[in-house]
Every structure is written in structure tokens, then in C-alpha cells.
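These notes concern the structure reproduced below.
Not every chain of the complex is shown here; the ones you see sit where they belong.
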Amino acid sequence: MPDRRSLGPAATAGVIAALGVAVGLAGDACHVASGTTHYDWHALPTIWRSVLWFPLLLGGAVLLAAWLGRRAALPWVRGRDRADVAAGAGLVLALYALTAALRHQPMTVSVVLTGSLAIAIWAWWDPSPGTLAIAIGAAIAGPLAEIAIVAAGAASYAPDADGLAGVAPWLPCLYFAAGAVAGSLWSAVGGDGA
Amino acid sequence: MPDRRSLGPAATAGVIAALGVAVGLAGDACHVASGTTHYDWHALPTIWRSVLWFPLLLGGAVLLAAWLGRRAALPWVRGRDRADVAAGAGLVLALYALTAALRHQPMTVSVVLTGSLAIAIWAWWDPSPGTLAIAIGAAIAGPLAEIAIVAAGAASYAPDADGLAGVAPWLPCLYFAAGAVAGSLWSAVGGDGA
């Protein structure tokens, strides 16, 4: 957006968390609609198609990645602004929905397609070693968290999409792309003053 | 393209209308081939898989959007040239064909996937409020026109893709992306002198 007025830290954090919640709700609705994932524990209220803990967890995770990226003062290659955030969030959500659309494809096809798009998203968004480190961190931490959630019995992946210790084999690719974009959200959302 | 020779108004209008006709024919062929849409009125000749009125209407609509964008002298954020037109038209046609490929997906998946890609196309092409206004206008006017066409009995959407008053729920997303690109086609196609 042409508007480059800077936001304060609280407003920046709020926008980033809301973005994570929104992308999480829309992407998760695709996974539930396609039968890729299923909620097994329903003690909390359901929003759209997600049980409350999921969008909150995702919003928190996106905020954490953005905060870590800001704290590390990574040497980004590209300066990203709010218009780029719309493009980046749109592409990550598209990749999320694509994994739902690939529901009945051979796993080789799903993993290669989401993996190659994740690499392209990272290389377009910010092809720096720092962003690569955050993307790899997200590709490890995200699936590990979901493996714990599945093991705890709160949710499950479909039998033909649970080949990675109970979660989908393409899940690291999705977290890789999300982590790459999330890592530099703070200055992109906050503007020059952030 | 490196060639920046400017075109006169008539040639510019002709190229833009031809682009709309070409994208409309190829995209519509996908919708007919996938069974997403069906022509019910055949009094006019058929070109490829479309009855004549459809590509003409689409070419006229693209020309109208480009003319409105030029008349409004929108404050575009990005200067687009003919090479960008090839990329923009390619992406809009790809989104058109994708809606055909998503034929048997859950509607949640189709709408989230086409919607997130439409936002990314707008944010990449020209993330300005003026382009957003034209995209939103197209996302309202296009589906309304198609609802009227369906109500008049000239064409119809498949029973599992007619949930928005007779047309597909993802149709506004497709028109959003097309409107975003079409709105600044005049100067991009016409060159510096347009």
C-alpha cells in the first residue's frame, strides 16, 4: 500500500497476530472441508471449521516468528512493505489451500509440488540466509508441534495423509513458506518506524 | 517487451479487446470442457467451445475496465509495460483454468484458493486503492451480469457450482483478479504515448 505511516509495537503485533489467525482459519477450513484433518477434541468453541485453540496457536506462532525475526535484526535482502504482505499472505494461504486440493494425489506429487512452490516463495520473498534459517526452523518446529497435538488426541490427519509420524509429509513445506514470510513481517507491517 | 513504441488509441483499444477475447475463449473452453458451465442457447455461431456472445462480451468488458482506469487517471503504484501484460494475462488465464481444474473440490477449498491467489495477483500487479476499487467493482458487476445471463436462460453452471444465485461462488474472485489487471491495461499496452 502506498500508505507508509508507521504503526506502534502494539498495533503491529495485533495486525500480525490477526493475519495469522485469519490465514489459519481460512486454510484450516480447507483442510477440514477436504477431509485432510479432523478435530477429535471439541471442549472449546468452534469458529468457522476450527476449534478455538488452532487459530490462536497459529496467530501466536506467526507473531513469535515475526518477533524473532525482528529481534535477530536479520540482514534482509529485500525491503518488504504492506503491499508485499498482502501478496505474501495470499501466496501462503494459496499454498495452504492447495495442500487441501491435492488430497487424493500421490504423496510424491503433493510433496514435490508444495516443496517447489515453498522454495519459490522463499526465494521471491527474501532470499537471505537469515530468512532461510527461520523458514527451516518453522519447517521443523511446526510439524513437531502438530505431531504432539495428534499424539495428544486433539486432532488427526486422514489415514492417507499421516505418513510423517501422524501428520502430512508435505507439512514441513507449508511451514517453510509460512516461516519465510512471517520472519520479516514486523518491519513490513509496522512500516518505517517499526 | 523491450519495444516501447507507443500505440495510438484505436490500436491500443484493439489489442486490449483482442486480449479479452483470447483469454475469454481459452478460459471458457476450460469451463465447458470440465462441465463447469453449459450453453443453453445456441442461435449464434460457436467459436472453439464458446457461443459468439461470450467472448465479445468479455472483450468489451475488459476494454471498458481499461478505459475506466485510464479516464480515472488512477494513481498507480507500479508502472506496467507490455511484458507485464503477458505475465498478468497469463496469470489471470491460469486462475480461470484453475477454477475449471477445481471442479470437484469442496467449495470451501475452491473459494479460498482462488480468493487468495486473486489477492496475490492484485498485490503484485498494482497494490493501489484505485486498482482495488476497479477489482472490487469487477467482482460485483461481473457475477451480477452472469447471474442475469443464467436467469435469462442463455447459459448455466453445473448443479454443484451454482451456489451464488446460479453462478459459482468463486466467480467474484476470478473477476477481482481480472479487473485488477484490466484496470491499468491502457497505458501498459499503449506504451508511453497512451
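Note that the chains take the letters A and B in the order they are written out, and that residue 1 is the start of every chain.
The rule is simple: a residue touches a chain if its C-beta (ideal position, glycine included) is under 8 Å from a C-beta of that chain, and two chains touch if they have at least 3 such contacts.
Predicted, not measured: the structure shown is a model, and the values here were computed from it.
All together, the complex described by this structure holds 3 copies of its single chain type, of which 2 are visible.
By our rule, only the chains that are shown with their structure count from here on.
Each chain gets one centre point, the mean of its Cα atoms, and the points for subunit A and subunit B are 29 Å apart. Within the complex, the subunit A residues that touch subunit B are 1-2, 26-27, 29-30, 33-34, 49, 82-84, 86-87, 89-91, 93-94, 96-98, 100-101. By the touch criterion stated above, subunit B contacts subunit A in their complex at residues 75, 77, 102, 105-110, 112-113, 116-120, 122-124, 127-129.
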